[in-house]
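What follows is a set of notes on a single structure, which appears directly below.
Every protein chain of the complex appears in place save one, which is left out.
Chain IDs A and B follow the sequence of writing; residue 1 opens each chain.
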Amino acid sequence: MKYQFKQYNILPGFGLTLGYTVVYLGLLVLLPLAALTLSALQMTWPEFWSAISSQRAIRSFALTFGTSFIAAVINTIFGLLIAWCLSRMSFPGRKIIDAMIDLPFALPTAISGIALTAVYAPNGILGEPLARLGIKVAYTPIGIIIAMILVGLPFVVRTVQPVLAELERELEEAALGLGASNWQTFSKVIFPLVLPSLLTGFTLAFARNLGEYGSVVFIAGNMPMKTEITSLLIVTHLEQYDYAGATALASAMLIISFVLLLTINLLQTWSGRRLK
Amino acid sequence: MKIISIIYSLALIALPFGLVSCEKQSEADSLELLNVSYDPTRELYQDYNKVFAQHWLAKTGQNITINQSHGGAGKQARAVIDGLKADVVTLALAYDIDVIAEKTGLFPANWQSRLPHNSTPYSSTIVFLVRKGNPKEIKDWDDLIKPGIEVITPNPKTSGGARWNYLAAWGYELNRQLGNLDKVNDQLYAQEVEQANEKAQAFVTELFDHVPILDTGARGATNTFVQREIGDVLLAWENEAFLSIKELGTDKLEIVVPSISILAEPSVTVVDNNANNHNALAAAQEYLSFLYSPSAQKLIAKHYYRPALPEHADPEDIERFPQLIMFTIDKVFGSWQQAQKTHFNDGGIFDQIYVKGSNK
Partner (left out) sequence: MLFFVQNKYNKGLMPPAWLNWTLVVISLTFLAVFLLLPLVIIFTEAFRQGMTLWWQSISEPEALHALKLTLLTAAVAVPANTIFGLAAAWCLAKFRFFGRNIIITLIDLPFAVSPIIAGMLFVLLFGARGYLRGITDSLDLQIIFAVPGIILATMFITFPFVARELTGLMTQQGSQAEQAALSLGASGWQTFWHITLPDIKWGLLYGIILCNARAMGEFGAVSVVSGHIRGKTNTLPLHAEILYNEYNFSAAFAVASLLAFLALVTLVIKSIAERRKKR
C-alpha cells in the first residue's frame, strides 16, 4: 500500500489552510516555545533533573495535576448539564444565565481569586457555614479546585452548547419512534454525538487549569509541600533570579501537558472514528 | 486564483504583526523619567513626583513627567534586567539593585556609595499589626510562638518584605541567645554564635509553624489579615502598618512594637546607561538627590517612612515612630548576598523548614 500524507478528499483549500495554520502556529507558538527549549538546553542534564525532581517540585506537580484533573471532571459533568439546560429547555432567567457563563473569562484572574476567597474564607458567605461543619475550603486544595472550576467552566459549556443546539432532532425522533426510552435515546444517540466536543471541553478546561496562576494564589494559601502549585514554584525561582530553574520547571510542565493533551486528542479521534 | 489566495493569506498573517510593530511609542517633547519601584512606595512617590516636578521647573525651566512602575521588588528588578528602561530604581532591598548591576552593568557596582546614607533616603523596620485591644497580648517576638497564635506573613521566597520579617525574627533570637549582637562578628565567640544560630533556626522554624497562609506579596498578606480576618498578628513594614491602619480603620487594628527589630533599608540608584540614552542623566540624578532635601524628607516622614535626616521632618511626624533597637543586615548576616544565599535560595534554610516539616 502506498503511504498517504492525507486521505483523499474532494474539498478544496487543504494546502492553503494548512499552510496558513502552520505558519501562524509557528510564529506565535512554536517560536516562543523554541526559545524556552533553547534556554533549557543551556542547562546540563543533572542540573535540569535536580531542578524538576526536588521534593517540592514533585509535590507541586502532583497537586497541580490532581486538582486540575478533578476540577476538569467536575466541569465536564456540570458543563454538560448546564449546556443541556441552556440549549434544550426554557425557564425564567435562562438568557441571563447564558450571558453570565463567559464572565469568568473577562474578569482579571486576580480579581476572581480575591472574590472567591471572599466567598470561601472562614469569614465568607459560604466559608462560614462550611467552617462550622468542619469543612475548610479556602487555603486548602479544595479552594484550588474551586478556583479552577470557575476559570474552566466556560470551556465545557461553550464547546458543548453549539453542538447540542445544532443536533438534528430528527435523529432523536427516529430513535424514540423506534421505541427507545428517553434514557436510551440520550445515551445511545445524543451522548455519542456530543462526546467529541465534551472531550474537547474537558481537554481545554484541564489544560487551562494546569496553567492557572492568578486566581489560585489568592485562595490556595501557598504553603510549600501542601498547597503550592507549580506555577507558583516557577515564580519563586524567578524571584531569586534563577531563570534556569524556572525554565526547567516550565519545560517539564510543558512536556507533560503536551503528552497528556496529545493522548486525549488521539482518544478523541479514535472515539470519533469508532462512531462512523 | 491560487496565487492570489496565497498572497491574501500571507498578508493576513503579516497584518497583526505589522500592526504590532506600528504601535511604536511616540517620543514626548518634554523630559520624562521612569521610576521603577516596589509596592509600598506608591503613595510616597505620587506626592514626591509633584514636588520634584515643581522643583525641576523652577530650577531649569523645563517640564518633567515622572512615570511610575510598581510591583513586587524582585519582579521589578527582573523587568529592569530584561530591558524595562528605568531611569531610576527605588527598590526594597539593596540586593535586588546589586543583581541589576551585576547582570546588566547599566550602572557601577559601587552604586550604594554614590548617595549619602548608603543610598537610603528613608528607612523602616518590621513591626507587628494586631487586632484592636491586642486580645492575644502579643508584646514581643517570643509571644508569636505561643500555642494557638497564628502569624500572617507573605512568602519570603516571593516577597522582599517577608525576607525582612524572617531576618528580624532570626536576629531577635540570636540577640536573646548571645545577649549582644556585637558578638556575631567577633572571632572569640565563634562557637557561641554557631550555637545561637542553631537556636535561631529552631525559633524561626517554630515561628513558621504558626503561619497558616503564605501570600505572595505584602499587600496580599495585609488583606488576608484585615479583610479575611485570619491570624492574630501580621508581620509588616512599619510604614505599611501605619498606612493600613489609616486606610482600613483605626477601630480594627493597632501596632505592637517588638523590643528589637531589623533596620530595613530600601535603596535608590540612577540607572546611568538608560538615563544617558535619552539625555536625562542630570534629571535622574537630581531626582534622587532631591530626596534628601528638607521638603522631601518632610514628605517621607508624612508617609510613615523614617527619614534619613529626621531634623527636616515635622516633629509630630517623627513622634509617631516608636523607639526600638534596630540592627542592620550587614552586622548580623554579613550582607544581603550572604543572607539570600544561606536563607532564601533553593535548598536554603527556609526551604529546609518546609521540606523537613512535612516529613514529620
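We adopt the following convention: a residue touches a chain if its C-beta (ideal position, glycine included) is under 8 Å from a C-beta of that chain, and two chains touch if they have at least 3 such contacts.
The structure displayed is predicted, hence computed values, not measured ones.
K.L.:
Which listed residue, A:Ser54, A:Thr140, A:Thr159 or A:Gln240, touches the chain dropped from view?
P.N.:
In the full complex, the listed residue that touches the missing chain is A:Thr159.
K.L.:
Residues on chain B that touch the omitted chain in the whole complex?
P.N.:
These residues of chain B touch the chain that is not shown: 9, 12, 15-16, 19-21, 23-25, 34, 39, 42-43, 67-71, 76, 79, 81-85, 104, 217, 219, 243-244, 247-248.
K.L.:
Touching the missing chain, which residues of chain A?
P.N.:
5-7, 9-14, 16-18, 20-22, 24-25, 28-33, 35-36, 38-39, 78, 81-82, 84-85, 87-92, 95, 97-112, 114-116, 118-119, 125-126, 146, 149-150, 153-155, 158-159, 161-163, 165-167, 169-173, 176, 182, 185-186, 190, 193, 196-197, 200, 203-204, 207-208, 210-214, 230-231, 234-235, 238, 246-247, 250, 253-254, 257-258, 261-262, 265-266, 269, 272
Keep this in mind: only the chains that are shown with their structure count from here on.
K.L.:
Residues of chain A touching chain B in their complex?
P.N.:
Going by the criterion above, the answer is residues 16, 19-20, 23-24, 27, 54-56, 59, 114, 117-118, 121-124, 138-139, 217-218, 221-226, 232, 235-242, 245.
K.L.:
Looking at the complex, which residues from chain B come into contact with chain A?
P.N.:
Within the complex, chain B touches chain A at residues 2, 5-6, 9, 12-13, 17, 72, 74-75, 78, 81, 99, 103, 155, 157-158, 212-216, 220, 223, 227-230, 340, 344-346, 351, 354-355, 357-358.
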